[in-house]
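Of the protein chains in this complex, all but one are displayed in their positions.
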Amino acid sequence: MIVVMQEGASEEQIQSVISRLMGMGFDIHRSTGVLQTVLGGVGAKPDFDTREIELMEGVQEVHRIVAPYKLASRHFRPEGTRVALGKGVVVGGEEVVMMAGPCSAESAEQVNAIADFVAGQGVRVLRGGAFKPRTSPYSFQGLGEPGLRLLRQAADRNNMLLVSEVMDHTQIAMMMEYVDLLQVGARNMQNYNLLKELGRTAKPVLLKRGISATIEEWLLSAEYLMSGGNYNIILCERGIRTFENYTRNTLDVSAIPVVHKLSHLPIIADPSHATGRRDKVNPMARAAVAAGADGLLIEVHNNPEGALSDGAQALFFSQFEELQRELRLIAPAVGRTMPAAPVTAGTPPAA
Amino acid sequence: MIVVMQEGASEEQIQSVISRLMGMGFDIHRSTGVLQTVLGGVGAKPDFDTREIELMEGVQEVHRIVAPYKLASRHFRPEGTRVALGKGVVVGGEEVVMMAGPCSAESAEQVNAIADFVAGQGVRVLRGGAFKPRTSPYSFQGLGEPGLRLLRQAADRNNMLLVSEVMDHTQIAMMMEYVDLLQVGARNMQNYNLLKELGRTAKPVLLKRGISATIEEWLLSAEYLMSGGNYNIILCERGIRTFENYTRNTLDVSAIPVVHKLSHLPIIADPSHATGRRDKVNPMARAAVAAGADGLLIEVHNNPEGALSDGAQALFFSQFEELQRELRLIAPAVGRTMPAAPVTAGTPPAA
Amino acid sequence: MIVVMQEGASEEQIQSVISRLMGMGFDIHRSTGVLQTVLGGVGAKPDFDTREIELMEGVQEVHRIVAPYKLASRHFRPEGTRVALGKGVVVGGEEVVMMAGPCSAESAEQVNAIADFVAGQGVRVLRGGAFKPRTSPYSFQGLGEPGLRLLRQAADRNNMLLVSEVMDHTQIAMMMEYVDLLQVGARNMQNYNLLKELGRTAKPVLLKRGISATIEEWLLSAEYLMSGGNYNIILCERGIRTFENYTRNTLDVSAIPVVHKLSHLPIIADPSHATGRRDKVNPMARAAVAAGADGLLIEVHNNPEGALSDGAQALFFSQFEELQRELRLIAPAVGRTMPAAPVTAGTPPAA
Partner (left out) sequence: MIVVMQEGASEEQIQSVISRLMGMGFDIHRSTGVLQTVLGGVGAKPDFDTREIELMEGVQEVHRIVAPYKLASRHFRPEGTRVALGKGVVVGGEEVVMMAGPCSAESAEQVNAIADFVAGQGVRVLRGGAFKPRTSPYSFQGLGEPGLRLLRQAADRNNMLLVSEVMDHTQIAMMMEYVDLLQVGARNMQNYNLLKELGRTAKPVLLKRGISATIEEWLLSAEYLMSGGNYNIILCERGIRTFENYTRNTLDVSAIPVVHKLSHLPIIADPSHATGRRDKVNPMARAAVAAGADGLLIEVHNNPEGALSDGAQALFFSQFEELQRELRLIAPAVGRTMPAAPVTAGTPPAA
């Protein structure tokens, strides 16, 4: 911590700050200039509150000099983290990993149709919700565990992995039976009881950024997970709240290179939730990959206009095909790869 | 719902929108002007998604014409709601209800000293946390249930009520044994599993606004609680996130008259969390009461500089005394009352 | 400036930063701890760009340790500035100074009716616009100089002072003939050509905060004015842009105590523009005074529903009377005074 004393701060005030800092466990370096004294504090544990010092007499400003997160910091693993999801799919490597599927599971027919289609497009990770946190109590709240079962079956028949959202720490054990990647939604980014429990598992976690979370707060939530021992964390930028309301939220594309500098964790983008409108999904998906995203989370539906939730942001199949074509051109420009569409597109493996 | 068609929209496009609206359960009123056709839809349930229509061919704009909340709306109870907390304390009546105490319970001595002091100032509701949601996993996380026991005892010895935060639906039953008012924190404003369970109880709930929640989203969270049958809801404005960082958050004082117009629910303000600095708490507390707040939630500590959490925003005893004096002058200017400090200030009732 | 080097920064990197800082004119204090080296730079002029150093190899963080403004800082005049507008009216003293009138001058009848009324309520400063910056080119743009003449006459017949907005540096000379206080609008807060020219006059300036200006940027704009020699600056908080759209902008009431701490300049509030709705003006006006505002800028109209601009935020006469009554009760609670309504209310002086 660096404490800048006001011009003309008294020796008594300075000593009072020094003794307070020592009480907090800091070693002190004092530097007295012509006008001002600056105190450097080194060595305490990172959970101190700089405001305590800020409010003392004679203090002008206080700055912390260590990031409040450690395990999530780039220094901890300068080479970067690769999160292996299984079946050879790795997030944070060369490949831009596509995760696609419906907002919610609605029926076996719907889930299978969508899974078969995206598998045919080369996608290896199916997304789909079974428990839907909805702003209104009167909206469709998801199929629950039966929805998870449908999603798992649809993933298996296409040799895919499954990502789905866990809403609560009481659901973790049940969900681990179905999914390969547990999603923590934006509204739960600071649900610490949930984060602590997930930190005790070894299951990969997809941690969405809260709509008003700073990048530092987001990395602190990753720190909660990692401090429990779970290092398999993927971050997901999904739009922040700004004054501009034309799009539902504003996809903070710059968070992608910023996170790559500050942290070793991989980061993907969710342009579906950020924009809330399917006609803006493809441009923003391209932008995210061009900025260096390690993957994308995209909503696709076989009948967007009849979807039970968030249909307005789900792509039609033809739009998703177009997106895949565009991304196969953009990925190499940033030194990344995209899987080719398999020849056996849409054909389920012999069960 | 009102659908404004583009100039030059074709009859086919118009019919297509009409049939979609009818499929959603709306009765349609069509109004064809010289340039544009406007369609009015009435009667569907309130959980429709206007974006569905917005994306159709020929549509220019869509507006919902009913608020997405009903039970929380002023129309539902034009006369306003008064939430009785017990022992004669009512929020939403004439009196400005003060709730004061430490951020967290730390020890019996600390809790008792603070409770005795604020009781002596005429405060009838003790606040204090036992489970602390902290941004960093390395910060003090609260004493847990033993902390609740200390708070309850401190409240009882001063004939006070107790408000404390519930972090999770699994804690509800346990917490109801200790507290008179269950606080839902800003980070949990959209924790729907928690809201649904609280809606099934009859215990008064203090619902804090999320730091990036619009007033509409906040009232929708109140709707979750009320749709379960619990109408004893008090709203609490505690600062929103803006670009200005001098204060931790920006207390949205204007939310107070806005909520009073839109909803029948009482609203209090928490200037301690909003500003994050004790030197800004009193001015903002005065502002909130002058704007019509039904009460205040204030952090006070017997030793703010030694507090285990958020000491920087806790008032010294002398500051709280000054605040009470100022509020006793302001409250009558807005037609409200403040309780006088009891003569027996600080003396616990004979046990 | 404080430069925190990364853990493990090389001696070469450290020397490179030192020589760069010396090139910028800093004296350097070096403090080498076990893990990290911290460099303190003192003495350069305040216009350096910390990002220059931030991007150097081996640098972790950079903090400036002096506020980028000097003349606007509280240190410059710890006792506070009182801006005398003439006729005994002083902003920044004991009295809460009310400035009231129409958004725009529309006609002699309108201007006189409003001026007579507010004078009768004890108001000493008339507000009114002649040049209206409007978001749409199709909106009423003001009467121009003839409007100023009407406003001046209406002020004179009531022995009042006049405040009106200057839109451009080419208008300054002309406007100085009519007004006692030159208003710089929110959109012009960073119109530096205008600020520089106003700095060369001695006329009091009312500097509105830009809707997305931080308090630091606002004080830097005041610094532009003061560095030209004009110290008669009054700041005006008029609402900032946030994600909440129920009110037009969000009045940042906390800016009032923050500015009082950081600067010696007086600060008033404009709840009319902040809220954009007359039913929210009075609660926010009361809040601003309770938080310590040195005055208020309020729109009042004799026929708000027929106003040519911003009628929705203009108070009816009866609402303004009610506000004055309420403020006379609140002002003493914060150690301020309000002028009593003169007995001769509404009677123009014999001309």
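Remarks
We just call them A, B and C in the order they show up, numbering each chain from 1.
One rule holds for everything that comes next: contacts are C-beta pairs under 8 Å (C-beta built on N, C-alpha and C of every residue); 3 or more make two chains touch, one makes a residue touch a chain.
In this text, all values refer to a predicted model and were calculated from it rather than measured experimentally.
From the options C:32, C:139, C:159 or C:337, the residue with contact to the unseen chain in the full assembly is C:139. One of B:29, B:87 or B:200 touches the chain omitted from the figure, and that residue is B:29. Considering the whole complex, the residue from A:268, A:284 or A:315 that touches the absent chain is A:284. For chain B, the residues touching the chain absent from view are 2, 4, 6-7, 27, 29, 31, 33-36, 38, 40, 42-43, 60-61, 63, 65, 75, 241-243, 245. In the full complex, chain A makes contact with the omitted chain through residues 212, 214-216, 240, 242-247, 250-258, 261, 274-275, 279-280, 283-284, 286-292, 326, 329-330, 332-334. Touching the omitted chain from chain C are residues 20, 45-47, 49, 51-52, 54-55, 68-69, 133-140, 167-170, 187-188, 190-193, 196, 210-212, 217, 220, 223-224, 227, 241, 276-279, 305, 309-313.
By definition in this document, only the chains that are shown with their structure count from here on.
When chain centres are defined as mean Cα coordinates, C lies farthest from chain B. Contact of a single residue of chain A with at least two other chains is seen at positions 241.
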